[in-house]
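Every protein chain of the complex appears in place save one, which is left out.
Every chain is named by a letter (A, B and C) in the order it is written, and numbering of its residues begins at 1.
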Amino acid sequence: MVKVKLVGAGGYGGIGMVEILHRHPQAELAALVDVQDVGKKLSAVWPYLRGFCDLPLIEAGSKAEQQIDADVVIYATPDGVAQRGAAAEVAKGRKVIDYSGDFRFGSIEVYKEYALRQGLNPEHQAPELLNQSVYGLSEFHREAISQAQVVGNPGCFAISCIMGLAPAVKAGCVEKSGIICDCKTGVSGAGKKPAAPFHYPEQYDNSFAYKLAGHQHVMEIEKELSTLAGEEIQVSFTPQVVPMTRGILSTLYGKLPKDMTQKKALSAYQEFYAGDKFVRVLDATEKSGTGQVRGSNYVNIQVACDERTGVFRAISHIDNLVKGQAGSAAQNLNIMFGLEEGLGLDNPGGHP
Amino acid sequence: MVKVKLVGAGGYGGIGMVEILHRHPQAELAALVDVQDVGKKLSAVWPYLRGFCDLPLIEAGSKAEQQIDADVVIYATPDGVAQRGAAAEVAKGRKVIDYSGDFRFGSIEVYKEYALRQGLNPEHQAPELLNQSVYGLSEFHREAISQAQVVGNPGCFAISCIMGLAPAVKAGCVEKSGIICDCKTGVSGAGKKPAAPFHYPEQYDNSFAYKLAGHQHVMEIEKELSTLAGEEIQVSFTPQVVPMTRGILSTLYGKLPKDMTQKKALSAYQEFYAGDKFVRVLDATEKSGTGQVRGSNYVNIQVACDERTGVFRAISHIDNLVKGQAGSAAQNLNIMFGLEEGLGLDNPGGHP
Amino acid sequence: MVKVKLVGAGGYGGIGMVEILHRHPQAELAALVDVQDVGKKLSAVWPYLRGFCDLPLIEAGSKAEQQIDADVVIYATPDGVAQRGAAAEVAKGRKVIDYSGDFRFGSIEVYKEYALRQGLNPEHQAPELLNQSVYGLSEFHREAISQAQVVGNPGCFAISCIMGLAPAVKAGCVEKSGIICDCKTGVSGAGKKPAAPFHYPEQYDNSFAYKLAGHQHVMEIEKELSTLAGEEIQVSFTPQVVPMTRGILSTLYGKLPKDMTQKKALSAYQEFYAGDKFVRVLDATEKSGTGQVRGSNYVNIQVACDERTGVFRAISHIDNLVKGQAGSAAQNLNIMFGLEEGLGLDNPGGHP
Partner (left out) sequence: MVKVKLVGAGGYGGIGMVEILHRHPQAELAALVDVQDVGKKLSAVWPYLRGFCDLPLIEAGSKAEQQIDADVVIYATPDGVAQRGAAAEVAKGRKVIDYSGDFRFGSIEVYKEYALRQGLNPEHQAPELLNQSVYGLSEFHREAISQAQVVGNPGCFAISCIMGLAPAVKAGCVEKSGIICDCKTGVSGAGKKPAAPFHYPEQYDNSFAYKLAGHQHVMEIEKELSTLAGEEIQVSFTPQVVPMTRGILSTLYGKLPKDMTQKKALSAYQEFYAGDKFVRVLDATEKSGTGQVRGSNYVNIQVACDERTGVFRAISHIDNLVKGQAGSAAQNLNIMFGLEEGLGLDNPGGHP
C-alpha cells in the first residue's frame, strides 16, 4: 500500500483525491493536512464523506504534521505552498506531486516569468528540486514520471488544450502559427471559495470570458506544444466560464495545411493515442459533450476539421476536477510507484 | 459471481445499476435487455460508458434473450413489464428484483387498487408470484428479502417517506393521524423521456407541485407505516419538482405527542437505525441537504421537532437514483444472495 | 411625478426597485444612496443597467445625501438602517417605505422580541415612528397604507404564507391550530453577498432546510393571521432553499374542518381575492409553478385540499424579488400617493 499524505485536503482538489483513494486498491490516505478547519474531521467539513473518510485535518506546519508517515505527499494547494515544503519531504525519501504551478516548468527562468505574470514572488523556494521536477502530463511523460521524485501536475485548461492539440502539432494536421484555444470551464475550476461572479444568482444563466489580457496557463500549453513540434509555438487562449459545475470544453482552431483532410487528421489522432486508456478519439458526427466525461478520467477529443474554410478544428472534453486535476495526479502516482496506470480511476462517473 | 440479467438497461434506472455492478466485486452483468436501441451497444446510447460497459442491448422477447444465462433478473422497467416476465424467470430458478409497482404489494386486492389509481390493467399477470413477493425496503425486511424469490423494489418517494417516518411511528414520536409528507424531487425521477415540463428552459428556474389529486406512492407509504404502527395510518402526500437533477428532500410533519421532545425523538431515531450502515441520523442544527447524499446510497434523516408549536418534523434526504432506485435494488440483491449488504455501494458520490 | 430616494440601491432589492421605477409612469428616481461602491454609477456596478440607469451611488450620511430632494424614501436595506434614518426624513415631510423588519411590527414590545430572536439591538431607534407605522401587505391594509407616513414592507416568506393562508383562516377552511408552512425559496432571497452555501458548485444540485430552530419571519405570519382570525394563531415554519434564483413555493397545510371541502375552500379564496388584481386563485388541477409568476407581481394561490386525509392544503407562488420585495414596495408607494395600484407593475416577466 502506498501511503499518501494529502496537503490542502479540504478544497475541491483535496476531496477529489480522497474520493479516488477511497477506490484505490493499492494506495491509501495516511493523513490529511490543511490550514483551514484544523482539528475537524474532513467529514465534518464535507458531510457527504461521513462513513467514507473521517480522518481529521492536521494543521500544516504543526508537530503532528511532522510525524505523519508517508510514501508520497500530494499538494492539493495553490501556488507557493509545495515549493516551501517539498525539499523536506524529498529529504525523507518521499515522492511529491503538486497540483500548482510550482513544479510545472523545470526551469528557474521559466518559473520566474510564470510567477511574474501572476504577481507572485519570482524567487522559487526550491530551485534544485525545480530542476529535477517533471511535468505531469501522464500520457506524454510516462518514462520521466516513473523516475521522478517531484511531479508538477498540469493545469486543467492546459491538459485540455495540450491533449487536444498534440497529435495535430506532431503530425502536421495544423499549421504551427495562428493556433487558437477557445476554452469554456465549469465553475468548480475556481475552487470552493465563494466569490461574487460565482454566487448562484449571478452565475446561473450567465456565460462570460475573463482574463482577456492573458492567462497563466498559456505558458504550459506553449511549452509542451513547442517541444512536440520542435519549434516555438504560440497560442491565443480565451478562458470562459459557463453555468455548469464540472467540465472543460476546449474548441481548438488553426489553419489546415493544404493536403490535410478530416480523414487524415482523424487517423493521426487515433494513432497518436492508440495506447492511451483514458483518451477517446471521436469523429465529427459522434455524440459528444462534457457530460460524457463527467466524473471520469477520460479525455474525449473530437476531430472536426472545417475543410470548406480550411480550418483545423479539434474539440477536447475533460472533467476539470478529474482528468483536469485529481485524476491526473492519481494517474501520476500510479506511474511513479510502478502501479497499473488506471488504479483508482475505474469510474465512469454517475449519469445523469 | 452473481450473474445479472438487466431488463430496461437503457433507462436511468438501468444505467444506475450498470454503474453499481461495475464496482461490485461479486456480481456482474450477464446481459442487457431493452425494447429501445436494440442491437446497439449500451455505450453507443450512453457514450460516457464507453470502456466501462460495451455490451449490446438485446431485444426483449427475442430468442437471444431466451439464451441469457443468469442468477437474477433485474427489471428496471415501468409498471406491467416484470409481471409478464417474472414467472418464466422464476421457473428457471432465478431470483427477480423489480423496480416498478408490480411486486410491491404482496396482495392481489391491494395491487388492483394501485393499478386502478393509475389507469393500469387491474388484473395482475402473475398473481401467484405476487403473493410470495417481498417489499424491498432493505432496512425493514432483511430476513424476508433474504428468503425471497421475487422482490418489489420500493418507489423513490416511498423510501424517502417511510424511512423518514418509521422510527417516529414505531416509537410514538408522532401522533398517528394527521401525518404530512411534503416531498421535493429532482427531475431525473421522471426518467429519461423528454417532456414539456422538464425541457431545460421550462424547468431551470421553476418549482411546482403536481398530481395534487393523489399520487400512487402514497399507498406504499401507508401500507408500511400501518404495519409498523399496528394500526391504520393515512398520510397526506404532496409531490413537488424542483430544478435539480438528483435528490429527494422530504419534509415530514405530524402532531408531537404531549410528552415527546426533540431530544427523545432524536434518540428514538438513533436507536432505530443503530445497525443500519446506510442511514445517518442528524440533529436539527447539523448541516444537511440532498447534496450530502448525492451519488451515494445513504439516507440522511434530520430530526427537527418544532416544540414551540407542537409539530413533529423529520427531514429525509436521498439520491432518488441510488437509495431511491438502483442502490436499493443492489442492496436487495446482496441480501438475497447472502452477500455483505454494502457491496458495490461503497461510493460517496463525487462532490461537487 | 413622485420623486424617490432609494437607499441601499446597489443590492438585489435596490435594483429591483430601479427596474420598476424605470417602467413607472408617475414616479422616478431622485437619487441612489448606498454604503458600498460609493461614487460609482449604478450601471458600473450592474452593467446591464447601462443606458437605463446611470445615476451615481451617493454615500449614505454624506452631505450630498442631505441635499437630495424627494417625496418618498425607500430603504432597500437590512434591519437597523431605516430606523436610524426615518425620523429625519419624516421631519422633512417625506414618506418612508422600509424593506426590513424595522417597521413591520407597530409595537415596541413585538419589535423587541423580533430583534432579540435575531441577536439585534432590541432598542428601537425611532419608537414614535414605529407606533404609527403600517404593515405593508397591500392587499390587506390599503386604507391604512394610504394614510401612512411610514410603511414596513413585509418579508418575502411572510407575504407568501399570509396571502396563501388568509382566506382559509378568515373563512374557516382550516382549523386554527396545527398550521404548517413548508416554504422553498430561490437563492436570490439571500441577497447579493457571496456565501459558501450559495457558491454555484455547492448550490446547483442541492436542496436543503435551514434555521430549523426558528425563523424570524414566523412572527409576522402569526401576527397577521391572528388578527384576521380574531384569536391567536401559531404556525410551524420550515424554510428551505432549492436551486433556483427567483421564486418562493409555499405549501401550506392544516386540518380540514369537518364540513369543509375543496369546492368550498376554492370559493372562499376566489371571493376573498375578488378585487385583487395581483392574485390568481387556481384549482388543484391547473398548471402551476413559480415559473408562472417569475418577474411579475402576481401571487398565484392554488387550493388543493386533500379530502381523503382531511388535510387543508394551499400552495402559494410568488417571485421573491417582486411581490416578495420591490413589487410590494412599489404597490405600497402607489397606494400611499393615491396612484393606481398597479403602476410600474404591468410586467408579466420574460419567459422562459
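Everything below uses one rule, namely that contacts are C-beta pairs under 8 Å (C-beta built on N, C-alpha and C of every residue); 3 or more make two chains touch, one makes a residue touch a chain.
As the structure is a computational prediction, the values presented were derived from the model and not from experiment.
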Hidden-chain contact residue, picked from the options B:Met1, B:Ala88, B:Ala195 or B:Ala213: B:Ala195
Positions on subunit C where the hidden chain makes contact: 12, 15-16, 19, 22-23, 46-53, 188, 204-205, 245-246, 277, 280, 286-288, 291-296, 298, 300, 321, 346-352
Residue numbers in subunit B that touch the chain omitted from display: 12, 186-188, 192-196, 198-205, 243, 245
Touch residues of subunit A, complete complex, unshown partner: 178, 180, 182, 184, 186, 201-202, 204-209, 212-214, 234-236, 238, 240, 242-247, 249, 251, 253, 255, 284-285, 288-291, 294, 302, 304, 306, 308-311, 313, 315, 352
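We take it that only the chains that are shown with their structure count from here on.
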Cα-centroid distance, subunit A relative to subunit C, in whole angstrom: 46
CA centroid of subunit A to CA centroid of subunit B, Å: 37
Set of subunit C residues in contact with two or more other chains: 186, 201-202, 204-205, 243, 245
